[in-house]
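Provided herewith is a single structure, encoded as structure tokens, for subsequent inquiry.
Missing here is one protein chain; the remaining ones are kept as they sit in the complex.
After this line comes chain A, so read on.
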Amino acid sequence: MQTQSSRWLGHGLYLVIMAILVSGVYFAGQKINYSWHWERLWPYIINTESQDIVAITDGTAVVDKAGRLSVLPDYGDDPQLVKVYDTLVARDGDLIFQGDTIARIEGWRFGPIAEGLWVTIKISFISLIFAVLLGVMFGLMRVAHGQVWRNLAMTYVEVIRGTPLLVQIFIVYFFVGTVFDLDRFTSGVAALSIFTGAYVAEIVRAGIQSVSAGQMEAARSLGMNYVQAMAYVIMPQAIKRTLPPLAGQFINLIKDSSLVSVISITDLTKAGREVVSGSFAPFEVWFTVAVLYLVVTGGLSLLIQCLEKRLSVSD
């Protein structure tokens, strides 16, 4: 048994080691010939600068008495109406060329990193749902009585586990996507779900097989059929046991979602790459991206721990 004092000593020692590590990283950052500009990052996360409203054609600016701005084009089109703005740049009667700033609007909007984060969360969440569906289906097929089912599930698992995700994304996007006319987001979700589904299938199979054979016998000898026994007796126990490995797999899914940037989905990683070329602050950007991934995976892992705790009442 661990004593109270030795536990506190351990915590203290841990803090000291972490402090040394962090300050090491900090001083290393100071020592290199790199000027840190964390403040440059903000506009790429949340942009509070006023936005320019630009003219879409050449023409003449008209400001009526109510303060509404419109641009009368030189050649016959409908006028460009600007209903909402905060400051006027063009004055009544000004000659306007396409691309000129005619007004500004205040407020804030999400920068590319925040938008990339949202895409990552969205693609991971949708893929997770499909991965679980595929995984449970193929996991059940792996333990089914019919040899056909077992062979099919085995083939799926082996083929998907045996090939790199990057290659699968390319195949899904360029081949399957062409055949079924899928957009890049759908292709990305499909590739990620199919990939993760294979691992979930193995986890589900292991979970089912970890439930003792006596449980199935007890359920069947009470008159339940195979499906009922699976649904009410085996799976509830299996799911509880598969939660820890499933959490790991879901975290992998979130991280693997960074690979979909190769088919031009602007997820967190691709947004990071784009922001680096715009902000000239690569170190800050990649640290930020890493922390954001950590927040998402950490949140998920916390959620599953809560679920585990709730399911452990019968232990």
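Heads up, the rule we're going with is that contacts are C-beta pairs under 8 Å (C-beta built on N, C-alpha and C of every residue); 3 or more make two chains touch, one makes a residue touch a chain; residues count from 1.
Going forward, contacts and distances are computed from a predicted model.
For the chain of the complex excluded from view, the name given in UniProt is "Amino acid ABC transporter ATP-binding protein (PAAT family)" [choices: "Na+/H+ antiporter subunit C", "Acyl carrier protein", "3-isopropylmalate dehydratase large subunit" or "Amino acid ABC transporter ATP-binding protein (PAAT family)"].
Across A:T186, A:Q209, A:Q237 or A:T266, the single residue that touches the chain missing here is A:Q237. Among the residues A:L41, A:M224 or A:V262, only A:M224 touches the chain that is left out of the figure. As for the chain not pictured, it touches chain A at residues 212, 214-215, 217-225, 228, 232-233, 236-237, 240, 313-315.
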